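See structure below.
Note that this complex is displayed minus one protein chain, with the remaining chains in position.
Just so it is clear, A, B and C label the chains in written order, and each chain counts residues from 1 on its own.
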């Protein structure tokens, strides 16, 4: 598999590149604040950059006409709409979080929310001090899954990879669902899984619920 | 509903009595270390005592020939077998934990364990310094649900009502499912729910999976 | 000791009344939204009400001319100034938190902050859904002790009595100092300790650092 990375020099870009190389895949294209490096047309594009790069990303995806995995966070509703539109032309896999554990948390949320209608709910997320968006894309994804107006508390601390809690409380008890990422490699592994899945798909919009059923 | 409580003077006995009285139910029988108080035959028996009281409990249940809700913890396998046998003669509802949150945790465990076969698992429980059994009956119930040999850490601290964690970890991430009881009333409410359910059942063995589906 | 309580019908008012009665002290004055009940002049006044009651509180304190313990939270800077002024006429004990554990947390903060100058700091507080002020008075007290601009996350969940965390993080490690109140009696005991201390003091402003050295 020949891959291209948009946001190559970022933390996740580097982590993905490292893992893909271990799998003997070849980097043939990259784009970041240092500009473009083109060796050959990739089989798949991966984007872990910033929302303001989106137009450039769409341009490359259409030019190469290949599937794209998008892991950038912090998109506006309008930007998300553009991504959906893109998926009518090429296969697009988009997620705000590429760990398996978060996908399990989402399924637990589905289950718990059914029996806790009048309970209070709070979301809390903690990330490293370098994180640019607040709240995290994952926290927004958790909130959307609850389908309710829920307060999100965001903590920024040292080098914390990523921690999310969804807390449900009645007057007598508390149920807490928590996910802690302890290395960025976890997310890179999710990107690998998504890429190997997406490369065999037809035009359309995909996410983890298409993989983990 | 006229009720009888075995283990009347205990923490849970008192909490249940208080709630049932608020519901205008009548205490007509009690048994504890101060002996027996009999006013009339109860419609239902509730047992929150100690394992060594079990023979006396069975004796009363058969004598009154009424449904019984059992919340005592720390039973041996043999004692649990006796309880199952009792359920061939009268309706028996038995659980090591009477909170809704713990029932939700059990369902989340079912879900998470399916996708985390090679992850490490740990159980942790914290209770007040007066708790007699170790590990807690609830922790044992969680472990049984995992269907695996799992280490249980037991902490005894002050007046903590009851806290349980099931922690799943791969090399890159951690999923934690946690339940915190913040008042004993929560358990009393579960006993009330179980009692009102059981009084309408025929002979047999029941637990929360018969109520929360 | 004959005591009066302002905010008598509130959660803390009731808890303090209960404990003081166990000590055979006598309630001789109370004030709350139901009005005033006067039996005789108290030896000490206790205020757990709301900031907008402050003028009434000061009026009573000056009229009775007795020491006053103030535990109300959510005061503005201007209101706090009025309390300081009051302490030039009668003995005043004021604290945003009456537990010993929080006093220990404050001392730990003094210690940790000395060696963690360039670390990130976050404060988190969780309280029951009925709490009117946000962030909690205790969280503000913790922040003031840090003497820095620190973000406070406030969670409102069920019937949680009161939970506070101060988290310090460098790029490689995290130190967390946490206090969890598990019953309001803890605070009532602190009020008792403060009252028995204050009744022997001369005019002035006092807090826990005058008791726990």
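Note that in this section contacts are C-beta pairs under 8 Å (C-beta built on N, C-alpha and C of every residue); 3 or more make two chains touch, one makes a residue touch a chain.
Quick caveat: nothing in here was measured; it's all calculated off a predicted structure.
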Residue in contact with the excluded chain [from B:66, B:106 or B:167]: B:167
Among C:55, C:147, C:178 or C:209, the residue in touch with the chain that has been omitted: C:178
Hidden partner chain, residues of chain A it touches: 158-161, 182-183
On chain C, residues whose C-beta touches the chain left out of the figure: 99-101, 104-105, 107-108, 111-112, 115-116, 168, 170-183, 185-186, 189, 212
Those residues of chain B which, in the complete complex, touch the missing chain: 119-120, 122, 124, 126, 129, 151, 153-160, 167, 169-174
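Note that only the chains that are shown with their structure count from here on.
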CA centroid of chain A to CA centroid of chain C, Å: 44
Euclidean distance of C-alpha centroids - chain A vs chain B, Å: 41
Multi-partner residues of chain A (each touching 2 or more other chains): 170-174
